[in-house]
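Missing here: one protein chain of the complex. Every other protein chain is in place.
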């Protein structure tokens, strides 16, 4: 991991114009995912771990113009104040991060600690415009020490939120603020701050974030790229690989049941039905689009404290074959959510940073590979998303390398 | 199902030059798969069932020039003599085919019965050239009543067989025959007969079949297309959808265990270790090619009589993620082998028939979607095979329609 | 199945004093379970099927004094009016009952049809005492044709219901009725009617039924035996076999997740959260009692229409071993609810009938083997329940045989 303004070579990306230092600004920087990503980045930079789980380390993906691991620096917002080193201890106790690794990168964690700033919660009795400006100033200060910043939302999932008539256009939002109203959900204040600070924005959560007409207008006006939403790391990932199999073989899926058990901070947040509604929304949409029809079947996300960051998902698929034959498939997925998501978040920072350098603006549809509910795209099939990612990656690499 | 020399409209394929009557010649015509396909074809022709499970019924696949269901007629070889109607009763008892359907198509089964001819076993003390000629004559006689014949091997899986120096070239084979030797495995005598009768050949089994240098030379010389090998209908199908997920996400698969339980005729054949060797060979190759490295883990095919045609497969995948985190995925597949395979066999007949009409020759690599060990292709990833099938299908449709 | 007043020998119960004809009166006589039991009884009587699934057919269970299958006759109440023969057709279509069998026993079903009477629903604007008397008269009329009647509730699960101060004593209930109030849930009106008609009562559902102080007083006063509640046929059955394994091995269960998917009438009823509350209550109690501590973990019962009478349950158990090692076990159960429950309902009729003959009164704790929430017993461990059942069975047999 870079100290700001420092540059070095990364293992996998040999000869290409130096992309400069990349700053990743995490909203939710003290959470399990952000902490794992921060630890992992330091480990990659120091070659203490390999690129397993990193899509940008895949041999088929064009690496030209991606920031080397050692040239990436982390900062961020969080409403929590427990130090990163403590968060790392929690992850070690939960079996997410090896003890030895947390020890080896402790110095880097403390350096990152110094770059974290207090976040904002909803319902705070304050001037929302001022809050947004404060957040934007934090990001600008961080940006001063790096060549490019990407803001990534990895904070707790919020409930669905409709900003309504107050946020249809950027002018509406200004007027609402002037009138003392606070139409944005917290996640959207961060998205707004990112844009005002000139930073591309990535939503790894299903929270409202940038997906508000006034903010999309702002992004377009500033010529900034963005991507989202809701990282695809577990059961939905498997679905996006499997559902096309049923569809292309003309097998008729009659029900698809999805059970998700997880503990940890994310599990605890999602034990609130309102927050869960955001999540089950993004999880469901893809399946029906891939299969081309409504698919009944329960979908549960249950908090099982004892599981910690380890998610167990069980899916049960009932399908009919030729002559009406009834068949079933079921799978159990036992994954560690934070180590599945952490490398993707780093990948998204590198890819979005390079996309901005290549002049990309608006929704980055080709990043759909990473998301449950991809902005700018209706494609949910994993393999087709992969092919699209590779093609787009080559284009971006060409542009930044020439 | 057509009576030979008759033509009619099929539901899904309306306006296109009439492709004429298509004859499907099954090697193993009394087996579970062939009998299910024969019943199913009659049911499709009479609109007693829908196209669930039929790839050629998929809305994205170009149907122009495919033989309508009602214009397809079945014949074939088998060494068994139990009547088709009895085979159908067995399938009804095993829950593969609905009793009512078997009843409704009984007349068609008897018509097919009249078009079946005795097959040949290995080790028969006879002149192999004469045997091949007899088989070819049977096919020619059948061909006289239809516009085009496709020969499909759905007979019992044979052990791996090396025809050796006697079958390197067509001339070698002639010489070996002249010298009274019989170098070909039974499945290869059928493949040879198909070619001599001018019929495209499809291997739905992993038996040697056409995959003998002398026969590939003959196919090239006659300008005939062929495809194979070993239908991909269960656990291997799932693997070809899932393995790319691990690979594109840079997850490191450490072991992949595959357990297959099945009864029925196929299960019984595969309880012979020699026959099983053919099968586990085709099953294993794809996985390692998709993952790019050797993958340890047992692979079993076990005969469990009580399961009949119902195959239960359990797969257990151990993979590592970022920071060395150990994770697992497992799935259980409970499918009816014959109803999974039967529509594919009909699809292959239609697609291969149209390919021949479109002037295709040699291995039909774009049919890799259907096979565990695709001839003419190294691509095992299901989604990429699907895209390739759709593109090629459009080309063939264009050619036969113009 | 007997015509009333007819007697015959049963296969498994050779020489013992003839117990006479046994009448089984089903509350919910047109439901899936009652219909399957009725068909199955006829099939057993006619030796069209064997005793698989029948506990009273187990070689270790003392059969002396049990009513032979051929000496049992069915009657009952239901609010539905669709004929039994139609219900049987539905079960055939759903794969619960073989078509041939339904056909063979059609005559018996029509005979039973003539013995069914209209039931009562809750909320009916009527005199509850009069309703109970009408129900009791129906049972008495049925009883006239047999030697003994057992009433078994297999109707739709009701929501939990507190009859309150109006049903603390039999006198309270009389007073409440006199005052025009209707404190009993429908299931309790049937239980009351059974007692008034002098019949033992068995609750195969978790509905309130007999479990009301005033009714327990009535039962005691009349010297009638009763048993319940809620048949243990699927996931809870497995739990009662497995949980003691963890406990006796001192393994520490940290969470136990239970997912139940089912369609059919029962699934549809249980998609109502109020009814489901009765069910999850009975399902949960046993586990914690067997493990000796609270066990977190979600428990879902989900309606998946497409599954019909086939229940799929998935359970996931997280437990710790020595030195804090984290381990898991999971199971998937795919059972047909009605054919699992039907023989048990017949067993309960036989065992309860014999118990009454042997002079048993009050809660039949030794029948706990059959129930999720056994009346009169805190023992939930299946094996211990089995041993208790065998011992008690021997006692009853001794008494009725001497």
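Annotations
Lettered A, B and C in written order, each chain numbered from 1.
Assume contacts are C-beta pairs under 8 Å (C-beta built on N, C-alpha and C of every residue); 3 or more make two chains touch, one makes a residue touch a chain.
Note that the coordinates shown come from a computational prediction; the quantities given were computed from them, not determined experimentally.
Contact with the omitted chain, checked across B:259, B:277 or B:390, is made by B:259.
Annotation: of C:206, C:229, C:335 or C:353, C:335 touches the absent chain (contact as defined above).
From the options B:29, B:210 or B:307, the residue with contact to the unseen chain in the full assembly is B:307. Of the listed residues C:210, C:227 or C:251, the one in contact with the hidden chain in the full complex is C:251. Summarising the interface, chain C meets the missing chain with residues 36, 39-40, 43, 49, 51-55, 57-58, 96-98, 101, 237-238, 241-242, 244-245, 248-252, 320-325, 327-336, 339-340, 342-343, 369, 381-384, 386-387.
Listed here are the chain B residues that touch the chain not shown: 254-255, 257, 259, 261, 296-298, 300, 302, 304-307, 312, 314, 316, 318, 328, 330, 332, 334.
Everything below uses one rule, namely that only the chains that are shown with their structure count from here on.
With each centre defined as the average position of its C-alpha atoms, the distance from chain A to chain C rounds to 52 Å. Centre-to-centre, using mean CA coordinates, chain A is 44 Å away from chain B.
For chain C, residues touching at least two other chains, in rising order: 332.
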